[in-house]
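One chain of protein is taken out of this complex; the other chains stay put.
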Amino acid sequence: MTATAPGLAGVPLSLTPLNRKDFTSDQEVRWCPGCGDYAVLAAFQGLMPQLGIKRENTVIVSGIGCSSRFPYYVDSYGMHSIHGRAPAIATGVATARSDLAVWVITGDGDALSIGGNHLIHALRRNVNITILLFNNRIYGLTKGQYSPTSELGKVTKSTPVGSVDHPFNPISLALGAEASFVARTIDSDRAHLTEVLTAAVGHRGAALVEIYQNCPIFNDDAFIDLKGPKAPGVIRLVDGEPITFGPDGSKSVVRALDGTLSVIDTADADPAQVVVHDAHAADPSPAFSLSRLTDTGVLQQSPIGIFRQVERPSFDDQVRDQITMPQPGERMSALQGLINGSDTWTVN
Amino acid sequence: MTATAPGLAGVPLSLTPLNRKDFTSDQEVRWCPGCGDYAVLAAFQGLMPQLGIKRENTVIVSGIGCSSRFPYYVDSYGMHSIHGRAPAIATGVATARSDLAVWVITGDGDALSIGGNHLIHALRRNVNITILLFNNRIYGLTKGQYSPTSELGKVTKSTPVGSVDHPFNPISLALGAEASFVARTIDSDRAHLTEVLTAAVGHRGAALVEIYQNCPIFNDDAFIDLKGPKAPGVIRLVDGEPITFGPDGSKSVVRALDGTLSVIDTADADPAQVVVHDAHAADPSPAFSLSRLTDTGVLQQSPIGIFRQVERPSFDDQVRDQITMPQPGERMSALQGLINGSDTWTVN
Amino acid sequence: MGEVHSVDRVVIRFAGDSGDGMQLTGDRFTSDTARLGNDFSTLPNFPAEIRAPQGTVAGVSSFQVHFADFDIRTPGDRPDVLVAMNPAALKANLHDLPRGAVILADTADFTTRNLAKLGYTDNPLTDGTLEAYEVHGFDLTGLAVAAVAPFRLGRKDAARTKNMFALGLLSWLYSRPEQGTLDFLARKFAGKPDIRDANIAAFKAGFAFGETTEVFTARYQVASAPMPSGTYRQITGNTALAYGLMAGAAKAGLQLFLGAYPITPASDVLHILSRAKDHGVITLQAEDEIAAVGAALGASYAGALGVTSTSGPGMALKMETISLAVMLELPLVICDIQRAGPATGMPTKTEQADLFQAVYGRHGEAPLPVIAAQSPGDCFDTALEAVRIALTYRTPVILLSDGYLGNGAEPWAVPSLADLPAIDPGFVTEAPAEGEFLPYARDEKLARPLAIPGTPGLEHRIGGIEKAAGTGNVSYDPDNHEYMVRLRQAKIDGIADDLPPLVVEDPSGRAKVLVVGWGSSYGPISAAARRVRLSGRAVATLHLRHLNPLPADLGDILRRYDRVIVPEMNLGQLAMILRAKYLVDCESYSRVRGLPISLSELAEDLIDVIDEKTPNDPKEGR
Partner (left out) sequence: MGEVHSVDRVVIRFAGDSGDGMQLTGDRFTSDTARLGNDFSTLPNFPAEIRAPQGTVAGVSSFQVHFADFDIRTPGDRPDVLVAMNPAALKANLHDLPRGAVILADTADFTTRNLAKLGYTDNPLTDGTLEAYEVHGFDLTGLAVAAVAPFRLGRKDAARTKNMFALGLLSWLYSRPEQGTLDFLARKFAGKPDIRDANIAAFKAGFAFGETTEVFTARYQVASAPMPSGTYRQITGNTALAYGLMAGAAKAGLQLFLGAYPITPASDVLHILSRAKDHGVITLQAEDEIAAVGAALGASYAGALGVTSTSGPGMALKMETISLAVMLELPLVICDIQRAGPATGMPTKTEQADLFQAVYGRHGEAPLPVIAAQSPGDCFDTALEAVRIALTYRTPVILLSDGYLGNGAEPWAVPSLADLPAIDPGFVTEAPAEGEFLPYARDEKLARPLAIPGTPGLEHRIGGIEKAAGTGNVSYDPDNHEYMVRLRQAKIDGIADDLPPLVVEDPSGRAKVLVVGWGSSYGPISAAARRVRLSGRAVATLHLRHLNPLPADLGDILRRYDRVIVPEMNLGQLAMILRAKYLVDCESYSRVRGLPISLSELAEDLIDVIDEKTPNDPKEGR
């Protein structure tokens, strides 16, 4: 019996119900007090038993960074690999085996700096993996250098007078890289985290989830304006719903004639003008315009939720479809035939 | 005296007029007969003297691939480097020297496969370099494997039953990577090539020009439907103009309510509805939607021209702005002061 | 006409423009040669450019085949016959010809203009400068075009059949059977009857031309070579390598997963395995070499046999991930088809200069086994051995081949898969009866247990940080680190204990000079040794498959000889490793020309060494 969510199709179901403790390893969790990683781990351990799949069929591959310690804390199969390469390694795992739920844990440096290429290629190929990108907008493990998501002017150990690198918008980048599932959530909203991660793992193909994650030591309060259910800057994207936000929905997202989006007071908005979110649009352009609502500097406003979720055959499924493994009894003779070739001669 | 185009500001002007021959090296050109690379080289050698800059202040850095042989044929400074790394090397050249016009020559494999990360980072940083991406949708130099721009189902040496990798759209990818200048042109249209390259080198910051380039040996006629001035599938983007194309402008690009673009018969289009191209829009969303008009499979339709051109401080200018080099006479004493530090003691 | 001379060996080089089909022509000639039971060895030589301008030296592509009625080891140093399809081909290859060699030239292209482009003021075919050779000029193109006139091809397609005309002529000259080529053309152009028929006509016309022209005073024949009984085929090293990997995976009952990024001269491994989808082989053309090895490692972790193939520059990029594989102790096979370096170097030329990188090219103490293939067919056995070691010892293994082996072909006795020993991947499938599962426990070979994802009760995490012995948990304990560093080294060193004893070849048993080689220099070394022995001198040879760890009995062997000579296509990498390990004064014999070592040069040099060392040794049979 295998799971029914498309993303988990082929993964066997657990015969006994599992609980959070089943996904808790015996290793002591070693993040700094107050680190946002704790919240994501807790949400993850809470979510896993709900999926119903066998624990032993879960594989978590991570890179290097504070967040990448994640697999050690989950009692499943896991690999803490090297910096930036987790998507490539996970591609191998997912392609070789259709019966595994494969997760990638990565950070903003791991995924977008050294690992940027593997990330965009995993997305375009649409490998059936679920990628959690812990974006704290800083290098945590190496003690506080700016990252590819740090805002311009950021003062860090390696930019004592402020960074001059224009940051990536991970959602825009993923959409530009042909991603079929792109979402964002935040460590401080457990329910949202759980909801988005559930949708992501249920998606067949590569699902990228950017998680805003606070690093109290090196970049404290980077997401302070997006914290809490009442945060004025959080634009919640709900598929099929008009996009309004702020206290009492006082702000609305509207589309200009040139297709770009902007935020106006709901009071001034013609309801017909308010953008209705469609995560399933075939064309990534609407999702892309939504991604541009995120501030490029210090964050005061940003959409969270699922930007895009479309069906596209996954890489690994297609690869497997092209392959036939001969029956064990026939494998050797088939191979012998290949090796002999068509052009042999015999010496007696 | 330095050049006036922003992209060339700081590059000294030649005191004598130069001509095409000045930019022709003594090395025999060694592409296959009929290769599209010849046309680009010719356009380039025709364009260079027009820029008015000193020949010796031109640097061309390339990666590895057929196209990357380019620098050998131009009589300027140049480096034929290693596979995928030209944008990184060029970043060093451009940052160290404000008086050079720095070009990057790369292929679809070089730039988008092995070099994808350096490309997107050069774009987001907005390093003042001009990148010519020769897209023949194939690996030429290694004799015909599919590339990240090959269409799905492509049969090549490494995909005997068809590729299953969804291709990149280089324009979408660049826009997702925060590029400030993104354009596309085609080897078969010399005038367009020259026009786009001139705009690109004049842009301050990273300019990406995708060049559709025919490889008659391994991917012949990949752009056949876009060849010639009357090609029905070529959507010419002209800043400030409505986007119509095809025989007698019979097709028009219109925007749907959700912001996405589509092509309809001009006859059926309300003129007010036809998209007017704005390459200077601050928000990359309109350019992004235009990029989606390119077919994902075999090419029948694709926009060419400048998708996006916006001003943003270039990385290297900003880096240099933060730096002050002491006067030669003071450099050593300033350094002595630093080395001594504030906390010395003396032993007699 | 009609007189047939028997000769024991011939070296022919086909040379022409990249577009002239020389590789195909050479390949066909080789196949027919194989059918005749000759031993043979081939050396294709590609230009660096895909198709450099026609008629230029840079655009010359050539294919050399050496065939004989005895067991040969190399494609031959110098061609007896050069087939030159244009003046550039003549110019590019002339300096390799010995005096008296036959030059067979297509005169069609020897126009004043073409010659001038190459710097010739006169036609070398006729100006007397080639008087040291036996020159035959024919308008092969014209003859071919005439022969195919009935098929109404365009001028270009008609001219293209000249290679088949030349092949027909050569087939006549060397008494090769026609049928193989006729069948081949029928198959290849099945969909284009005109082209098929034209090529067949050109081929037959070439053959008939030999028969009728009075230019050749004789034709030649080379008798079949005595070979051990068995079923033979022609095989290149890259094909044998791919098949060996498949055989290894099949013997282990695992799925083969290749992660690769195209690179000359390794791409064919990817191409060949990509065509084996009906054998369950997964291939992934990755975005770069790092992703390729990463995906292969992931596949190994998931329980497949992960393999990656590349050449020098790609190897450099893979090293960090290989270092991770060393730490994780996962099976992985890394194939390096070496080419001339450094940097981009000369991608289409061969070299053996990645040995240092393979053995020492990682940060930290990251030991792993390194093995090398010695001939095209031997790539099969070496691949099997790599799979065996990787799975038995849970370790990445580097397999070194090179461009010459990868592209070169030889007759190969096809092994019977049933006779090959099975390989047991030995995955742990059940939780231990008591106590916890220890993924970094050790068996008697110091290998660790492997439990793959999906195995219930054995969930565990592995990673690149130093791990505690036994549990594999993260550990920063100094003593544990020291223990683990030494343990990883001991595991690899221990591989030597399981190796069969080395076999030194020294027919006379009197040799005082030992020649030690590895990899593709096997051919030149063994051929040179044969020549030395024929001269009545004694020389011993030893060829190493295992380069790390070195075989246990190697030190004793080295110490038995007065001089140890190590020929390599590098600046002495194996020599240096042997010196360090055994403190024996191994002398490097180094050639770094992008070409196989010259057997005749080596033979002469070895004779000098021997004569100096053993001047009073009576030379038998001299």
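Chains here go by letter, A, B and C, matching the order in which they are written, and residues are numbered from 1 within each.
In this section, a contact is a pair of C-beta atoms (placed from the backbone, for glycine too) under 8 Å apart; a residue touches a chain by one contact, two chains touch by 3 or more.
Everything numeric in this text was worked out from a predicted model, so none of it was measured.
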Using the whole complex, pick out the displayed chains that touch the missing one.
A, B, C
Taking the entire complex into account, which one of A:50, A:158, A:324 or A:346 touches the absent chain?
A:158
Of B:45, B:67 or B:95, which residue touches the hidden chain?
B:95
Identified contact with the non-displayed chain, of B:36, B:71 or B:259
B:71
Over the whole complex, note the residues of chain B touching the chain we left out.
25, 27, 54-59, 61, 64, 71-72, 75-82, 85, 88-97, 99-100, 117-118, 121, 319-320, 322-326, 328, 331-332, 334-336, 338-341, 343-348
Go through chain A and note every residue touching the omitted chain.
28-33, 64, 66, 69, 80, 82-84, 113-114, 116, 139-143, 145-146, 148, 157-161, 165, 217
Which parts of chain C face the unshown chain closely enough to count as touching?
48, 58, 311-313, 315-317, 319-320, 323-324, 326-328, 338, 340-349, 351, 353-354, 356-357, 359-366, 463-466, 474, 476, 478-479, 481-482, 485-486, 489, 570-571, 576-577, 579-581, 583-585, 591-595
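We take it that only the chains that are shown with their structure count from here on.
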Averaged over CA atoms, how far is the centre of chain A from the centre of chain B? Could you give it in whole Å?
30
Distance between chain centroids, defined by C-alpha means - chain A, chain C (Å)
44
In whole angstrom, what separates the CA-based centres of chain B and chain C?
39
So which bits of chain A are touching at least two other chains?
117, 121, 319, 322
Touching two or more other chains, which residues of chain C qualify?
277, 287-288
